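In this view, the complex is presented without one of its protein chains, the others remaining in place.
The first chain written gets the first letter, and so on, giving A, B and C; residue counts start at 1 in each chain.
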């Protein structure tokens, strides 16, 4: 399919679309981004690349990194991992403490903040040099040694991270955090600070569109079975309490971040990243969701 | 693929499986079923049929009917429907009032009891003879004029339906039920009382495996887009608060019922029904889930 | 003390008080009342009476009756009563289902709707003619044979009672309602429909200001110990989720109703009723609370 043309057509169709979303403002560093940026990049499993707009511009991937940290932890801690974190949608905002208290410190899934903090704790326990080892893993996935943390963003988040500290302390009180709270939280914020372009991020997610195997270089990153399971968790839990809406309208496994990015995969076909910084009330990219809905309708390529 | 052989192999593998589930006991009529019954039937979109065990025995489809009533209501009330019921997973048990109160009478999705009662209310409003019109629709889908309600089961449920009456009254207090409460609840229990065999039910679901079109007779039941959306709702909400677990392990859109049945579809490939009356603590068929997990692993046919 | 003068002084002080509350509007019958009505009546245990304003005008006592039905049920079912209803403040609105579901059908206290419905169920079980027997009990307490139900109000409520029907059905599903739901709910609405004047209602509550004994005629209505316990429940639970505020500012056991009445007692001293139909957001009389706050400050007569 000529995805470049499709991108152009959809963009034209959406030109009259009035985006009333707002750029994430809880830290100054994120607020600085230009709100009307828009980029999209698609990597097919056959090795083709398609893109549109600001697809070569870096943005803060934020929560999208949670798919990558889950992938790494799942490899390391296959058996024990799912005793410490569930795979059910939360039905609640991404940073809710209510459910966590009710469930006695076991987060519903690895994509809400509490769950991603547990995953960070696993990596801190198991990796020799968590910060370096993780970025090396991401560089390996992306085939790009320039991918890096953004210390400015990480610092900015650390100064505002009281709610995540609340989550972490609560889990520690239930015995579900092994390491020092500050170390875990700092590492968690480092992860979220990684910056990539649409094209870099789509490339990084390509193994999940190809049953765990990087189709470019043939590396089997994870088993087919694990790849399917990570995609299933994305489908059910990847867009916070808008996962149902996203499945209903877009119909692909995906993961969003407050930087305005959304990464999706169509198993057997492609990985794709859209980026548009204005967010809706649930914290997901407004135009990003709208674009993806048009895209899967146009191409009839939802997985359902 | 030789699904008959695969069924036999998986059944052999599970022969040592100790099923500690219990048959639904809240009404005497359901409790009477033999707990060790097991049947499976698969219809491929190419028109092939595969089966194993008690696949020709009738069972109470219970909540599985909610997919069929949603299908009918979605056709009738396309635009207004989603103002009265959401598409998000609930994260709570199927008959919870908590969320319904918090969400001011709008059920999270059409597969929890409250949502299915709203769907029943829509049908009562829009159909001339709700009871006859609905069973005729099911007969049309299944190509079988013998499908019918089971009055014995319906009566038994009506005498115990206080919690569903509570849900219905609560929604009425928020203005989300249009008709008389007793009429809506009675119709709801009628729907749940339908009895089918595995083969009849798999045949009935076949249009959802074929983008809304019945591949046997070529009837376009609903549009491709609606078929995809119904499957998406099944994926996210079809197994109550075990939807995540089911997606993680089985990886197909599916819907369960307390009669022990589970219907799944693989878009573009097949529809399939398993039946085993022993339920786990979340109200889903124990062996049914286990069998499906083995089946999609064996055939590598999850959608992810 | 010259309470008549105090009433006049406080009323003068409050003359500039802007009451932005609204008359209860969920049933037309209640909405018909003139919003600026204001009456107060105090009965001292020595037999003196003091009053001000519209104290001889009938109003719908609504939930204030719950103290009287509790008194009757406590006499009949001393031992078993507290297994079916608690004595803890709810911390939630008066008609919440959330807590009731969490607590498996046992209402937190007899003054939230669910608890009062359980009390009504007890009376339906134990009284030969619940409707007549109860009004006779109230006539006995008030020394007034003219006190009666208002059928017009009761009918109006019955047509809107879906939420109370939801509560009742939910409790029935947990086994905490013995009788037919319609019979219990109808009786409950009858109770709430009783009409009295401030002076009649203050007279009726006088036994609770005198350790269970009517000081006018010397009848021991209930034991001193039970009188103290009923007052304790009023103190903790009498003003829904504003009980703390009321204790903090007024400092007396009291019970409010959506008709705009508030009955309070000062054990050993007096019973007192204020009536002003404009309600605050929590459903309690705005000016009534304000007047009582001034009164107990002025007379330094909170119990604390």
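Here are some notes:
Everything below uses one rule, namely that a residue touches a chain if its C-beta (ideal position, glycine included) is under 8 Å from a C-beta of that chain, and two chains touch if they have at least 3 such contacts.
Not measured: the values here are computed from a predicted model.
The missing chain, though absent from the view, touches A, C when the full complex is examined. From the options A:14, A:81, A:150 or A:170, the residue with contact to the unseen chain in the full assembly is A:170. Touching the missing chain, out of C:236, C:262 or C:292, is residue C:236. Within the whole complex, the absent chain has one touching residue among C:6, C:22 or C:87, and that is C:87. Checked against the full complex, the one of C:108, C:172 or C:213 touching the unshown chain is C:108. Residues of chain C in contact with the chain left out of this view: 86-92, 99, 108-109, 224-225, 227-229, 231-233, 235-237, 241-245, 247-249, 251, 253, 267, 297, 300, 302-304. Listed for chain A, the residues touching the missing chain in the whole complex are 96-98, 101-102, 162-163, 165-170, 172-173, 181.
The working rule: only the chains that are shown with their structure count from here on.
Other chains, considered apart from chain B, cluster as A | C (clusters defined by touching).
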